[in-house]
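What follows is a set of notes on a single structure, which appears directly below.
Note that one protein chain is taken out, while the other chains of the complex remain in position.
As written, the chain order gives the labels A, B and C, with residue 1 at the start of each chain.
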Amino acid sequence: MPHMTDERVRAGLTHEEDLSLLHEVSMKTAGVSRLEMCIQCGTCGGSCPAAKDMDHTPRMLFAMLRAGMREEALRSNTQWICVSCYHCVVRCPQEVHIADVMYTLKGMAIHAKLYADSTAPDFSQTFVDMVESYGRSFEMGLATRHYLKHFPLRLPGMLPMGFGMITKGRMGLRPKKIKQMDQLTKILDRARQLEMTS
Amino acid sequence: MTERIGVYVCHCGSNIAGTVDVVDVANWAAEKLGHQGVVIARDYKFMCSSPGQELIEKDIKELGLTRVVVAACSPHLHEKTFRTAAKNAGLNPYLVELASIREQVSWVHSDKAVATAKSKAVVSGAVSRVIENAPLEEIKVPINPNTLVVGGGIAGIQAALEIANAGFRVYLVEREPSIGGHMAQFDKTFPTLDCSACILTPRMVEAGTHPNITLLTWSEVVNVAGYVGNFNVTIKKKARFINEELCTGCGICQEKCPKKVVDDVYEAGLGYRKAVYTPFAQAVPNFPVMDKENCTYFIKGTCKACEKFCPTNAIDFNQQDELINIDVGNIVLATGYDLFDARRVSNYGYGRLPNVFTSIEFERLSNAAGPTSGNIVLRDGKTVPKSVGIIHCVGSRDRNFNNYCSVICCMQGLKFAHLVHERTGATVYNFYIDMRTAYKTYDEFYQRVLEEGTLFVRGKVAEVTDAARYSNEKGKLIIQTEDTLAGKQRRIPVDMVILSSGLQPRHDAKEVGKMFGISCSTDGWFTERHPKLDPVATMTEGVFIVGCAQGPKDIPSSVAQGAAASARVLDKILQKEVALEPIKATINKEMCSGCRICNGLCPFNAIAFLADDNVSEINPALCQGCGTCVAACPAGAISGMGFSDEQIIAQIDGLLLRNLEPA
Amino acid sequence: MTDNTFEPTIIGFTCNWCSYRASDLAGTARMKYAPNVRLIRLMCSGRLDPTFVLRALSEGADGVMITGCHPGECHYIEQNYKALRRFLLLRRVLQGLGIEPERVKLVWASAAEGARFASETTAFVEEIRKLGPLCWGKSSEQLSVISEQPDDLLLITDNSQKEVPA
Partner (left out) sequence: MNKYLLYPGCSMESSAKAYMESMNAIVEPLDLHFEEIDDWNCCGATEYLGINLIPAYSLIARNLALAAKQSPPVNGTGGTRTVVAPCSACYLNLAKADHYMQERPSLGAKVNEALAAGNLQYKAGTLDVRHLIDILVYDVGLEKIRDAVVRPLHGLKVAPYMGCMLPRPDYQHRWSDHEHPTELDDLLRALGADVIDYPLTTNCCGGHMTQIGPETAFELIRRLVADADERGAQMMVTVCPMCQMNVDAYQNEMNHFFGTDYHMPILFFTQLMGLAFGREPKELGIGMELVSARNALANIGVEEPVTQEPAAPKKKDEGLPMPRRWTRHEGRKEALK
């Protein structure tokens, strides 16, 4: 990231424009993101079912990426609120891969440790840990670990539901594990190495 | 090695010289191609300028040049210029070759050394080729003074009237029962708010009664043959089932017809017509048309109410489609546009939510002659809306539908806002991405609508829904969008939504283009000869395009184009004859073995087999010069003038530098 | 000359109505593409005599690009189909002669497709670059002579070509 000059710091400027940001996000996104094609029409912000809970609408976030506001953009809760409903993706007149850009921003925020609330990153990490241990997701383990840490107060209210799920046989008490766990581990280890080098 | 060749390398300002070392190219040509006959090689700032051309003319005269190569821009731009210069100096114009080092070199490459090297190869190819060029003579053919105008919208009417007023015959062909086009459906025209019918009807009547205009409505062109000056066109005149000689246009048949049908064309599906009908009161011509698909007599074999009541016995159930053959010298295509089908944007709910209307539906709704007599009401036919949302860019500027801007929708949206405000007093919202009001007095109209209190929201609407989330939304249509200027998502409940739909090429534009020998752009509009300097001509001589057939445009621009094309047509007619490129194939009868392979290859039936002599022969009037037969002849008996085997092989060798002086 | 620095020479045959105009359009729009292709304008891809291609390959071209109107859009109604037929046959002939058929490519490009023309050209140059120089009529010794030539005039004055008359 470029450094601030003294005079600009004295002048009260808080950030340096990082014009490589847009390109970086675009390159880290799966497929061809078309992020640079955004015309700021607001279709995404208008379509989003969760926009009211976001710091910035997706459109504003893209403008911030363009303006090189790295810290503000990565710190935004927008990418964490995204529910991956793909309404914006199919409506976007410029065919920007919006949902996938959100995934990229999550990853970048985790790497830079820039997130205001750790609930969502922790949930993702817990989920990933489960999958990396068993090869399958394990709802019981996931829910217990997650709720104890982030929503202890929600637990009493949820007991009937959890109880119902268990008695109706909809939640296993023990995780299922795939047969060739070592194979999956090798694949994921190699994939992580490749991620580092790219 | 008897030719004396001059090579001229153009700088084109810095367009070529900026990327190509033009001096080096000229010097190289003089040095390395001297043995081929290059006696002079020059570079000059602008070869196409008068001094540039004079340079060539002077060299031809003084140095006795027999061949000329100009390394400059694409032959499609200046081939004619330099050929004329050669002709002025007494050299056959077909002994001039252009080497394109601008479009094919300097504009597409950035490395100067590479571009210079490629330019040398291109010049070398042209030099080798020009040696093999043969002097050719243009073919002159007379021009038929009649003109065909296809499409009777305002652009076609304008073109037809201008040509007819100049004293020449025009055939005006229209697919629908009446001329008038889309403009006849509109209520008001932006930005002046003139009544559309009031300004259009006099033109329609003039075209309908003009002694020089033959009106062929309810007709379609089915075949076009020939070339500029001598087109032969076949037109299908669909059966009207009305004897035009006897019909007085009294309208009793429509009144008595018991069959009511939704009118998908003129009323845009919002109103009804009868099975026998004239689309609207001011239709030109005023004869009705029988809709065979819906007529009870044609379906069940009984009824004939129209026949019973017709006072002049003009109903003729036995009428058949008729093929008419005409000869014309020029063709003007004014085939117009289709409205974007808003049902494709399913998140706007058109077709599912009753009170979502398209722009053309709203035109009919606000038109005093429309189904509601001009009352702006909801689809129940009676409730006046208290709030209306107008959505711009529907189907336009959207890669899911059409990429381009449809030009008219912003102004159309503003016009609707004004009309709703004026007639209902409703709260009006306009939702736009960018407001495009770039034309004389257009932005002033935007100011006026702002003053009237229309609420503008910058944001492409995400969805229109009837799923109420809060109590104030019950029973309303909710427009959900991001107000991009406020940076917040908004949900705005309204009674009525109007979609300012874009324009798109006619669904059959591609086939029509093929019939007339012209091409369509990637978006599907007809392609003009030059986007700036030749906007109404096409690549096919004698075929012109006007109005929305060429691209989205408003009424003034359509009218201007109609007039422009008529000037081009009149220019051709007044020249009385036209020169055709002598690029034709010829058969050397001595060499022809009579195998007839070429006969089946020609799509223009230009090759005939002379059984008596056992040879084939090419009719130069029909030959279009594609050269397919030349390439196919196993005996090498066919030669293509202007593109002979010798010329092409010499060019290949030249491009590969096999012609350089041995070291 | 290693494979990386090998600059192929390619002859392109274009139709006057579509692909030549597409190349004009690429120029007007200043789209950059690989400089290795030298164009010859024909009135129609149907004019293409397969011997032109053989001539080009035997006289030093490493590849030949044939371009025409999209199927169904031929200015002369259907002559591009004839070009297609000849192209398919030609590839078989080349195979028989021991030449990679991929050295000849057929591209449809309408007058509006400048971008397509540019990208197809660059892609073809890369394909030929991968295939390496065409050694037709040249012995391997002569090839090594070529490869030792300093590329003073870049791809143009390839002196070895002068030494090996056709």
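Everything below uses one rule, namely that contacts are C-beta pairs under 8 Å (C-beta built on N, C-alpha and C of every residue); 3 or more make two chains touch, one makes a residue touch a chain.
Quantities reported herein were computed from a predicted structural model and do not represent experimental measurements.
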Which displayed chains the unshown chain touches: A, B
Chain not shown: contacting residue from A:Leu19, A:Met37 or A:Val128: A:Val128
Option from A:Leu22, A:Leu35, A:Met60 or A:Ile81 whose C-beta touches the chain left out: A:Ile81
Contact residue for the chain not shown (choose from B:His210, B:Arg344 or B:Arg448): B:Arg344
Residues from chain B at the interface with the omitted partner, ascending: 262, 269-272, 341, 343-344, 346-347, 349-352, 354, 358, 371-372, 379-382, 463, 465-469
Residues of chain A in contact with the chain not shown: 28, 30-32, 49-50, 53, 79-81, 83-87, 89-91, 99-100, 102-104, 106-107, 110, 119-120, 123-125, 127-128, 131, 135-137, 139, 143, 146, 150-151, 154, 157-158, 160-161, 164-165, 168-172, 176, 178-180, 183-184, 186-192, 194-195, 198
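Simple rule for what comes next: only the chains that are shown with their structure count from here on.
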Inter-chain centre distance, chain A versus chain B - centres from mean C-alpha coordinates, in Å: 49
Centre distance in Å when chain B and chain C are each reduced to the mean of their C-alpha atoms: 33
Multi-partner residues of chain B (each touching 2 or more other chains): none
Sequence positions of chain C contacting 2 or more other chains: none
Interfacial residue positions of chain B with respect to chain A in the complex: 347, 393, 397-400, 433, 458-463, 480-484, 487-489
Complex contacts: residues of chain A adjacent to chain B: 39-48, 51-52, 56-57, 59-60, 87-88, 90-91, 93-95
Chain C residues touching chain B - in the complex, by the definition given at the top: 9, 11, 17-18, 20-21, 23-24, 26-28, 30-33, 35, 38-44, 46-50, 52, 55-56, 59-61, 72-73, 75-79, 82, 86, 110-113, 118, 153-159, 161-163, 165-166
